[in-house]
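Sending over a structure as structure tokens; questions will come in a sec.
With one protein chain removed, the remaining protein chains of the complex are shown where they sit.
Entry: chain A
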């Protein structure tokens, strides 16, 4: 924003957290200002200007605020501070470090520094004197919780610069000068480990954004096997309350194959955030052997925290993600729930007396959502390295209706759809992802198909499609059974139905609270899918339909015991052997050759 004069103003109107300010100079849309209230100073953002009146949304409660209060405009948009030391921090939606705040209750106007200014980081240069650099180029790196944290040329710089000097390897604080770079015009810029960036502007310090092509392992079978998400992909999880959105999100964030996990708890329950605060420091990261919290940053704007900061929280999270992506890291970004963010937009649009769109949401909701999702992605950096942001958002559809505006508009933006079904949740079939309605558009990407073929074997994709078909035909058979009655249909229908149930119980359903079953590596997923499909392919003979259900229930029970046992342990193999014997009871001994 090009505006250097420090404009000031006076409060002239207050309607909840919307404040009208009479200004004495230029103001910019989305400019940040501070309203003086006694000893407190309340942060706010300009959201509309008419004449010499600026309408600002205050990120805090406006209780007790009086007309005549002084307002100071800062000349910049809402920014985050980027630098080493953000991992394992707990921030609010405006990137205030929650741990640095005193007292049990949040104090209004309490803004804390997101970084540790005293800590010394061991810096290693990556560039050399004389190098030509542009925004986002790596000048050096420090180690942050075992992860390389690159110190980059500030994103705000638009020209090509020459490195004039660079400090030697050694220990520096984030504010120490680590390099001086010079523009063509001879202007020199001092670079530290810290830079600022406005959250609503995407960081574009990369070469190109190709289509995602590699599967991102989450350990959740009904995602990885059936509808995989890719590294740099986008997905969303809509579901009525009580269908397990949050448990699923937590499972993904614990298990997914990512260097950095950023969790934006946006307008959700505080106790759920507390669960992350308490659990992640205890849980081992299977990939690094360290604790999960060390690669995680949490942005917490819980439902009782100021509404205006809710919108900011998802942008703050995305900007942090883009920062780490520019370092060549794999970032997983989770936002729970984007509906709350849309509701925050609605509240403000209402106070501004804008003409409403569907369900009183603002008309540009669709554009806002698409814009946000488009910031995720896999990128090739300018130095031939790559990085990614995989984004999964949850949506809380009002009344469980998937036709409501937030779900509809998100569907247009996200490539994977993991619809949670009330019916499945009611019958405790968790994760309650509907196997038939859900989809991953990435499965149609030739890029992904090729990499799956390479990593999972040439039959993998066929098997996945087959599993989906079996599920669908099982559903159809079930409908027929329900209409015509158990003995009103051929036994074959029961066979179809129970084969689908077999896939449902053994592959789709997963116990997120069991140490072993919670996360299934791809290798094991492949093994189990093949095992289950081999049973599906087996022809069985039954005397009556009751035998079918009894037999398959025993098979399911046996396979579930396998799921609960360590892969290929003695216990696992024992159950598998028993399963083999069980299968013989009803298997038809048809030799393929004879049949032909």
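Convention: a residue touches a chain if its C-beta (ideal position, glycine included) is under 8 Å from a C-beta of that chain, and two chains touch if they have at least 3 such contacts; residues count from 1.
Simple rule for what comes next: contacts and distances are computed from a predicted model.
Per its UniProt entry, the chain excluded from the display bears the name "V-type ATP synthase subunit B", taken from "NitT/TauT family transport system permease protein", "Aspartyl/glutamyl-tRNA(Asn/Gln) amidotransferase subunit C", "ABC transporter substrate-binding protein" or "V-type ATP synthase subunit B".
Residue-wise, the contact with the chain that is not shown comes from A:560, picked out of A:124, A:411, A:466 or A:560. Considering A:270, A:283, A:472 or A:587, the position touching the chain not shown turns out to be A:270 (whole complex). Only one residue from A:108, A:325, A:468 or A:524 touches the chain missing from this view: A:108.
Residues 12-15, 20, 61-68, 90, 98-99, 101, 103-108, 240-242, 267, 269-271, 273-275, 277-278, 300, 302-305, 307, 337, 340, 343-344, 346-347, 350, 356, 359-361, 396, 398-401, 426-428, 482, 485-488, 513, 546, 549-550, 553-554, 556-557, 560-561, 564 of chain A touch the missing chain (whole complex, contact as defined above).
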